[in-house]
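For this view, one protein chain was removed and the others were kept in their places.
Up next, chain A:
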């Protein structure tokens, strides 16, 4: 894409974010997006290289490389160093950033070399807390991929640490910057789907989630998602995103969670569940009902946000009004009238209609090419410059991570787990 064409899509993307957040009540429910989009809109077209926030990326695996590409699109950030302790992955990172960007096998060496303002963490979950702590200790701001950490107490410790260091901590939840989600929120705030009483979310895939292990490393390094030491599996990898959406749209945190998990299909030595089913309860009897599994992809990834007047499916980008089934006799009357014929309308008798899923097409929430991951970094760049975190973002991320880890505990113990009272204030 030419620079000019990119500028246009960037402009229209930012406009969409600003338009969505201009709705009544939306700015208060997504203040981080307003701040980030405003800052991005005000950014000069071509800032001098020296004005950019210099980022050091730890972990140039799948996600780390996607982040590097998005950072390159941002106006106010640049990748100034990369790090990965697995040489082939570091080499792939270098292919993107070029040989002029210093590359390290050890993150400590990268920190010691200085030359960066902030750390971007895209390593396995159990390393996030340590890498973040090291970053704060080195006087850096930290941007870290979701989920926050492997334990609830480590999630809190990251926040405490960032406060003590007076540095920004931002967590990667790109849906929070996505125009479709922001539009969905706008429609909810306008009352279009009534009161939301349930969110039914799923992330269903049909693959083993297992990656081939190249020479020179081991299964636990590559397939860290499958082992309990390094991951809570589907909960921290997938459910976190959707729990964030649930908390956000229900405007609350859960009061309690019950769940059941099993290794049901992929009995290949993995330690994390390949099937999870949970119910998160919210005040007033509201619920977030969640399933994730790895051997059927029919229902894919979706959050069905259900209110008394309608439903929103943000992944599909659609909003549906509740439409009662038609009275068939009246439908026939209309056809008769159109044909100019008048027949008796049978009405008021036994009315039975099958309660099948409704398949009305609904209405689009707006699609297009989205750069929400880029916007996360523009927001982060602004936060680093001003020393002020994007408002509201960390609280959302913390609660999503806690919810995912609490769900893991509920499944492991076979007990309902109540929302912890000992969380760090955010």
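In this text, a residue touches a chain if its C-beta (ideal position, glycine included) is under 8 Å from a C-beta of that chain, and two chains touch if they have at least 3 such contacts; residues count from 1.
Keep this in mind: contacts and distances are computed from a predicted model.
**Q** Since a chain is absent, check the UniProt entry for it and pick the matching name: "Polar amino acid transport system permease protein", "FAD:protein FMN transferase", "Anti-sigma regulatory factor" or "PqqA peptide cyclase".
**A** "FAD:protein FMN transferase"
**Q** Would you indicate which residue among A:44, A:216, A:285 or A:340 is in contact with the undisplayed chain?
**A** Residue touching the chain left out of view: A:340.
**Q** Consider the whole complex, including the chain that is not shown, and state which of A:91, A:327, A:358 or A:416 touches that chain.
**A** From the options A:91, A:327, A:358 or A:416, the contact with the absent chain belongs to A:327.
**Q** I need the residue numbers on chain A that touch the omitted chain, in ascending order.
**A** 321-327, 329-330, 333-334, 337-338, 340-352
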